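Sharing a structure with you now.
A single protein chain has been removed from this complex, and every other one stays in its place.
And now, subunit A:
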Amino acid sequence: MAKSDDCMRILQGLLVFGNVVIGMCGIALTAECIYFVSDPHGLYPLLEDTENNDIHAAAWIGIFVGFALFALSILGIIGIIKSDRTLLLVYIILMLITFAFEMASCITAATHRDFLTPNIFLKQMLERYQNSEPANNNDKLMIEGVTKTWDKIMLQNHCCGVLGPSDWQEYTSAFRVTHSDADFPWPRKCCAMDEQGLPISLDGCKLGVPGYYNSDGCYDAISGPMNTHAWGVAWFGFAILCWTFCVLLGTMFYWSGIEY
């Protein structure tokens, strides 16, 4: 009996420790997801326009799941120390529900990250950037969002187009409708700028002389933060869930060992 007692005491200790870790990870998950939702790189308008911003939704779920994990871990610790069967049963069931939500968030983040290929952004940029004929008011807002975001990306990251300035030459675009090919082989924002925000040499930029225009594509600048966002939610959530799985199995084991 003493030996079984010891085993249970060890299990109790381990479970408390496990719950402490879950609680801390829950807070970390909430913080991480709040950071992603706040959109520090300003890329949300691009996502919003693709009508596939489920990565954003996954981050929102992450915020609430993190908080739930923290609250439930406290409940778990109390239940284990008191060895209360009802409390632990409630804990297990609520944890399973939280597990299911977090699972959904991870899978959503991973799946929708795969959806965001260079082609999606290329097509969006060609069809939306500086489009002068919006279909309706909502369209107009989307177009403005996309245009402003692209201008900001191209200026800050010294890049042009998704794969390069030749994107603007290889494909027709909404931009091309209002800006002639001879005057604007690519948008002005692709030119190397001076301190006042004006092109250093407009002729150099139009000719495509190295040093006077941005020759890199912007895809790396877009996919970098987006990858961090998606994998941050997906893999961190996955790690938490693996740990939670172990703690829950231990709790179920412990629960069944409590004298009724």
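Just so we're on the same page, a residue touches a chain if its C-beta (ideal position, glycine included) is under 8 Å from a C-beta of that chain, and two chains touch if they have at least 3 such contacts; residues count from 1.
In this text, contacts and distances are computed from a predicted model.
Here one chain is missing from view; checked against "Pescadillo homolog", "V-type proton ATPase subunit", "G-patch domain containing 1" or "UPK3L protein", UniProt names that protein "UPK3L protein".
For the chain left out of this panel, the touching residue among A:M8, A:V37, A:I74 or A:L141 is A:M8. Considering the whole complex, the residue from A:F36, A:F70, A:W150 or A:W255 that touches the absent chain is A:W255. Looking at A:K123, A:K152 or A:R188, the residue that reaches the missing chain in the full complex is A:K123. Touch with the chain that is not drawn comes from one residue among A:A31, A:L96 or A:A135, which is A:L96.
In the full complex, subunit A makes contact with the omitted chain through residues 1, 4-5, 7-8, 83, 92-93, 96, 99-100, 103, 106-107, 110-111, 113-115, 117, 119-120, 122-123, 126-127, 165-166, 169-173, 176, 180-183, 185, 203, 206-210, 213, 215, 231, 234-235, 238, 241-242, 245, 248-249, 252-260.
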